[in-house]
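This report concerns only the one structure given below.
Only a single protein chain was left out; the remaining protein chains are all shown in position.
Chains here go by letter, A, B and C, matching the order in which they are written, and residues are numbered from 1 within each.
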Amino acid sequence: MNLHEYQARALLSRAGIPVPPSEVASTPSEAKRAAERLGASRLVVKAQVHAGGRGKAGGVKLAESPEHAAQVAAQILGMTINGLTVRRVLISPAAEIESEAYAGVIVDRVSRSPVLMVSPAGGVDIEEVAATTPEKIFRIRVDVRFGLLSHQALGLALKLFDDVEIARSAADILRKLYRAFLDAGASLAEINPLVRTPRGEVVALDAKIVVDDNELERRPEIAALRDPAAEEPSEVEAREANLTYIKLDGEVGCVVNGAGLAMATMDLVKYYGGEPANFLDIGGSSSPEKVIGALRIITADPHVKAILFNIFGGITRCDDVANGIVAATRQFRVERPIVIRLTGTNEDKALEILSGVGMRALTDMDAAVRQAVALSRAGTGA
Amino acid sequence: MNLHEYQARALLSRAGIPVPPSEVASTPSEAKRAAERLGASRLVVKAQVHAGGRGKAGGVKLAESPEHAAQVAAQILGMTINGLTVRRVLISPAAEIESEAYAGVIVDRVSRSPVLMVSPAGGVDIEEVAATTPEKIFRIRVDVRFGLLSHQALGLALKLFDDVEIARSAADILRKLYRAFLDAGASLAEINPLVRTPRGEVVALDAKIVVDDNELERRPEIAALRDPAAEEPSEVEAREANLTYIKLDGEVGCVVNGAGLAMATMDLVKYYGGEPANFLDIGGSSSPEKVIGALRIITADPHVKAILFNIFGGITRCDDVANGIVAATRQFRVERPIVIRLTGTNEDKALEILSGVGMRALTDMDAAVRQAVALSRAGTGA
Amino acid sequence: MSVFVDASTRLVVQGITGRDGAFHARQMVAYGTRVVAGVTPGKGGQEFDGAVPVFDTVVEAIAATGANTSVIYVPARFAADAVFEAAEAGIRCIVCITEGIPVLEMTRVYAYVKEHGARLIGPNCPGLITPGAAKVGIIPGQICSPGPVGVVSRSGTLTYEVVYQLTRAGIGQSTCVGIGGDPIVGTSFIDCLAAFQEDPATTAVVMIGEIGGTDEQQAAKFVATRMSKPVVGFVAGRTAPPGRRMGHAGAIISGSEGTAVEKIAAFEDAGIGVMQRPADVVPLLEARL
Partner (left out) sequence: MSVFVDASTRLVVQGITGRDGAFHARQMVAYGTRVVAGVTPGKGGQEFDGAVPVFDTVVEAIAATGANTSVIYVPARFAADAVFEAAEAGIRCIVCITEGIPVLEMTRVYAYVKEHGARLIGPNCPGLITPGAAKVGIIPGQICSPGPVGVVSRSGTLTYEVVYQLTRAGIGQSTCVGIGGDPIVGTSFIDCLAAFQEDPATTAVVMIGEIGGTDEQQAAKFVATRMSKPVVGFVAGRTAPPGRRMGHAGAIISGSEGTAVEKIAAFEDAGIGVMQRPADVVPLLEARL
C-alpha cells in the first residue's frame, strides 16, 4: 500500500525526523488559509497522488502568497496524473537548500535483509542515479537481529556530509528512518531530498513510504491511512470481495485461480494477439461467491469484449467455479461471451453443471485463450 | 534502582498486562477515600517500601470497609520495615484467587542473556522454591537477537496452566512482561503472584521491577521514579556528590578508590577485629572535592570512631586526595582520628602535603587497617 | 532419488487440526507420505483421524515420532512463529504453505532458520512432491508422475499446468518444488538447481519464474556456470504493469527492476530453453532429454 506524501511526512515526523511544517488542503480556499497559517513568503504546493514524476506533470508549483497558493492549488486540484485524479495538495514553506541528498530503506530480496541506501545525489530519481552514476550510491545491509548500529549510520552519513556535526544529525535521521520503516511495516521508506539548509540543519523535504500489505492486519493505525479515493474503484470493490484484481486496458477479461497462472494467462492472451483487460486471481479455496464477485467486476468494465475463465483445479474445486458462473448469469446479464477452461479437481461435475445450462467448457488452456481472443476481436459475438 | 510496587504495577499495566485497579495513599484519610473509589467490599492495604517480607513484618493487611482501610493504613504508615519507614500504602480490592503462579525475567550472567522463569508455585519467595522444589521452576534463555518467541512463551505458560486458552492469556502476559522488562531497562521484572481467578482470568497481583542504574541516563522517565524518601539520606547525599556510598553499622569509616579495593578494605577491617561503617568508593579520577564530600558524609555518621583512607594511586593521584583531606579539615571539624594509607601516583607529593599540616601517612594497607581498627576501639583517641 | 523429500521423510503437520491442515494432512496420508505427527497447542494427546498423534509442541512431536520434516498450515499471524518453533526444535526441512507473512518478519525468520541449519521452503508456496514417494504441501498428487525432470517454480497452479503438460506427454518428474511467491523465500531457485544438479535421478530441469526481483537472473548465471543438465524456463508476467503487486507479494516490477523481458534475456544468455507458453515445455524438453 502506498502512503501519500503527507501521510509519510507525518510518520517520519512522529519518529522524530525534522520535517518542515506543512498542511493539507482539498480546496483552493483551504489552501489559502493553510498558506496563511504557515506564514511563509514562498510556498510549495504539491499534488498528493500515488504517482512518480509529479513535478514533470505540473503537480508541484511554487506560490508567492496565500492568494497565489489558492490559485496554484486550483490548477493542481482535479488534475489527472498517471490516470489518478488529484484530490489533495500539500502546502509547505519553500525550503532554503544548500545541498540535496537521498536516504532510503528497502527490503532486499537477495540478502533477505533491509538495506539502507544513501546518495549525495538527491532530489532526482534514485534509479536514474543508480543507472548513470552508481558510484554515488552507498548502501549497507542491516542485520535485523541487531538492527541498524550507530556507527553504521554514521559511516553512511559521512558519505553525505563532511562536517561531522552535520553527519551526526544525518545519522540520527537515518536511525529514525530505519525505525519508522520498521514501525510502519514498510517495504520502502525514503527521504528524497534529504536537505541541508544554509544554517547547517538537515531536514526531510519529501517522503515516500510503501507499506507491505501483509502488515496491515496487525497495524490497524497504518491500514486506516488507506485512501480508497486514490485508487481505481473497481480495485477497491475487488479487494472488498477478497479478490486480487488489477485493471488494465485490454478487451479480454480474465478470471483465473492462482497468481502465476493468472499472469501466464494474460501473457497467452497477448501471445495470441489479444489484450488482457485485467489481472484477476480468485485465490486457492474459491467459493461460488468469489466467482460471482469476479464476474460482476469484470462485466462492469465496458472495454471487456470477452471473458475467459482459466481454472486449474487443485484446492479450487471446478464444480464450485461452475456453480458460481451459473449463479452469476442468473443474477445479472453478463452480455459478453464467456470461454471456460476447467481442469483438475471435480472437472467432471463442473462440465455436467455447465452443460445443464447449455454452456460448454474446454480443458486445454491454449485452445481456450485462442477462442477468447478471437471473440474479443469479433466484438460482441457469441 | 528498586521501583515501588505501585510503580512496577503501573509499568506492567502500561505494557498491557492485566493488573487489578489500585490507588496509593500516604495518609489514613487518603486511604479511606481511595477505598471508597475502589468500591470493593474487601481490600488489601500494602506498605510501599523497598523490602522483602512485608507480609511477615505486618506491612500487608486486609480491610473490610473504607473506614477499616483507614485504620489499617494508620497502622502501616510510619511503620519501620528493614530499617525503612513506610510513607505510602497501596490499596487494592482483594482478589479472588484460584491458583498462584510466578513469572519473572532476570539477566543471567552465565548465559549473558535474559532468562524467563515461571513456576506454578507462586505467591511465595521464588528462591525458596528454587531451593526446596527446583523441579517446579521452568526457565528459558531468551536470545536477545530474536526476542522472546511466541511459542517459547506458550511453552512456558503451558507449564503453569493446562487449559490452553488460559495458557494463551498467560503467554501473552509473559511476552508483555518481557517487553516491559526491556522497556524499563530492568535487571529484574517479576510478577508474584500471577493469579488465576475463578473466572479463568490471569492477572498480576504483585509486581517487582529492579532497574539497571546504568539505564537511567537514557531513560529519564524511569529515573524520575526514584524515591529519595525511601533511601538512606546519607546515600542520597553521596549519590549527588558522585560517590558510591553504602551505609553500614560499624565504627571504621572507609574512604577508598575502587570498588574491589573498598570491599577488600572493609573485609580487612573485619579481619583485624573492627567493623566497617560504610562502603565508599571515590572512583578513579578523584578530585579534592570528592574527598571533601566523602569526609563530610562519613563524619556525619555518629557511629564512626575512626576514619581510614586507603588509596592506591593509579589514575587517582595521591596528591589530589591529600589536598582534599587538608581542605576538608579546614572546612569542618572531623573530630575523629584519620588513618591514611597512600601509595602509587604522586605518593611523594601527597606525603609532603600531609606532613605540611602535621598529618602522617602509611604505605602499607595492613598496617593502616590495623591502626584504624585499634583507634575505633579506643573510642575518640588521637 | 529426488531432492528435499523422499520415502525417508517423517512429516509433522503444524496446524493439523485446522481446516486447511486437516484437509491436506488427509491428502498427504492418502498419497502415501509418512505423516507421523501433528501439532496444535492445547490438543496434545488427541489423535488425528485415529491414526496421527497430535502434540502441543514440535519438540514433543519430534521426541515421540522422530519427525524430520514439517509442513505449516497455520494462519498468517502464527506462521512465522511456527517456523521459529520448527527450526528451534531441530526440524531439518520446514515447508511453509501459509500466505501473508510480513516480509520484515521473514527477514528474522530467515536468519533464524539459517542459524539452525534448517531448510525452509516457502512461505506462500504449494510445497513439494516427489512423485510416488512423498507429497508435502498441496500439489495435487494425481497430476504428477515419477520420472527424470526436476521442476522448480515460484507459482502454484501455473506449476500444476506445466506438470500436467509433462505428465500427459509421458514425461515424469523427480521432484516438483514450489519455492513460493513472496519477496523473501527460504529456498531460492539456485538452491533447487544445485540440488537437482546433484541428484542422480534428475536429468533435466524446468524452472518457472515470474516478474519481481532478480532470483531468475541469478539462477540463469548459475545454470550457465555450474550446471551440466539441460534447463528450460518460463517467466510469467510479460503483460504485467510496473509497480503493481500481481497477486504474489513478490511479483512486482520495482522501478525498472524485475521485468519479464530482463529475466527472459538472462535465460537466453544462459542457454536456457525459453518457453513462450506453458505448452512449450514438452517440445523444449523432448529436444533436450
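Here, a contact is a pair of C-beta atoms (placed from the backbone, for glycine too) under 8 Å apart; a residue touches a chain by one contact, two chains touch by 3 or more.
This one's a predicted model, so the numbers in the text were calculated from it and none came from an experiment.
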Shown chains in contact with the undisplayed one are A, B
Based on the whole complex, identify which of B:Q7, B:S187, B:T299 or B:N323 touches the chain you can't see.
B:S187
Write down which of B:R145, B:K159 or B:H303 is the residue touching the left-out chain.
B:R145
With the full complex in mind, choose from B:E251, B:D281, B:D301 or B:D320 the residue touching the hidden chain.
B:D281
Among B:G122, B:G155 or B:G258, which one is in touch with the chain left out?
B:G258
Residue by residue, what part of subunit A touches the chain that was omitted?
146, 149-152, 154-155, 158, 163-165, 167-168
Can you name the residues of subunit B that touch the chain not displayed here?
107, 109-110, 112-114, 127, 131, 143-145, 182, 185, 187, 212-215, 217-218, 244, 246, 248, 256-264, 266-271, 276, 279, 281, 284-285, 312-316, 343-345, 365-366
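Just so it is clear, only the chains that are shown with their structure count from here on.
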Ranked by contacting C-beta pairs, which pair of chains comes out on top?
A-C
Please work out the Cα centroid separation of subunit A and subunit C, and write it as a whole number of Å.
28
Whole-Å gap separating subunit A and subunit B, where each centre is the average of the chain's CA atoms:
54
If you look at subunit B, which of its residues touch at least two other chains?
146
Touching at least 2 other chains, the residues of subunit C are 108, 111
